[in-house]
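Just one protein chain is left out here, and the rest sit where they should.
Let's look at chain A:
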Amino acid sequence: MTHTQARPEAGLAVELTDLTRVYGQVRALDGLTLHLAPGELVALLGPSGCGKTTALRILAGLDQPTSGRVEVGGKDLTRVSANKRDMGMVFQAYSLFPHMTVIDNVAFGLKLRRKDGAARRTRAGDMLDLVGLGEHADRYAHQLSGGQQQRVALARALAIEPSVLLLDEPLSALDAKVRVQLRDEIRRVQIEVGTTTLFVTHDQEEALAVADRVGVMNAGHLEQLAPPADLYSAPASRFVGEFVGLSNRLPAEVQGDVASVLGQNVPVLPGSATGSGTALVRPECVSVVADEAGQARVTTVQFLGPLSRVTCTLADGTDVIAQLASSDALRLQPGDAVRLEVAPTAVLVVAG
């Protein structure tokens, strides 16, 4: 799978080592270690409260770790305050300065760096062109849509040529259509400038779509860090398997490195349980064949365009979801007896 499509020379490596953050009784981060290659976009994905935002805020310097180290480009930044870290950040909440025009917002960081007026305007203008808002330079934040405001925020963060770009759920306040547009735009811009980027989100589609690697977090630590396709096809833990994508939970019997699922032998992934357990099987790995002697019956057929989702019920009442080409699925009717087959792709088997 693609790994780091960006120009690696433009970015700096980021090392978070054994970060722990304790708030009173709560361990928001519990020994998080994360390495970002130069120019790479890593998404941190997880349910709310998993520590992903805390990790980003610690990298930004807006929060202090209870213990652990933050290094960027080989320099220890653990005790450096936020305003001296040179990190561009886009927030979930709209954060444009309301009393400044768009161009002044973008130029603010440059002004603090004492760049002269002409250089400032040129750079800020370039950044606005990069996010496609060049002609809105003299507007105020309240004259822009939410998506435009977040694009200006991105331009503002990039104007200072940050060592690291931090995106803290920048899309979650936007509506669905704008969200998809902007996420593609963020990725395009990130590849263009080549800045090492940490993207925090709770939306797995977002994470899988834009990141070089996705880190799934749970209860303050990293469950798995892998390219999106690996994360999906080879989850390392039960949490990842259940959190990322849709899975059928089917009874399985593991012997050696083979599991018997629905009467068929399927290879198992490393980290699987032994003996009897539950296999996590993706809907697209299940095929449905009309068969009077089959072990299941079709319950519903849901048309989703080129693909359809077919729900079948086993004799013991277990629901199995299969994703089929619509041309195959539409031959099936609710009530039909069918045989279910599991493709021989490796599955994760968890205990219980």
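Just so it is clear, contacts are C-beta pairs under 8 Å (C-beta built on N, C-alpha and C of every residue); 3 or more make two chains touch, one makes a residue touch a chain; residues count from 1.
Everything that follows uses one rule, which is that contacts and distances are computed from a predicted model.
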Listed names "Na(+)/H(+) antiporter subunit B", "Pyruvate ferredoxin oxidoreductase", "ABC transporter permease subunit" or "Gluconate 2-dehydrogenase subunit 3 family protein", with the criterion being the UniProt name of the chain not displayed: "ABC transporter permease subunit"
Candidates A:T53, A:Q148 or A:Q190 - the one touching the absent chain: A:Q148
Given A:L29, A:V72 or A:M89, the one touching the chain that is not displayed: A:M89
Missing-chain contacts mapped onto chain A: 60-62, 81-89, 91, 93-95, 97-99, 108-109, 112-113, 141-149, 153, 156-157, 160, 166, 178
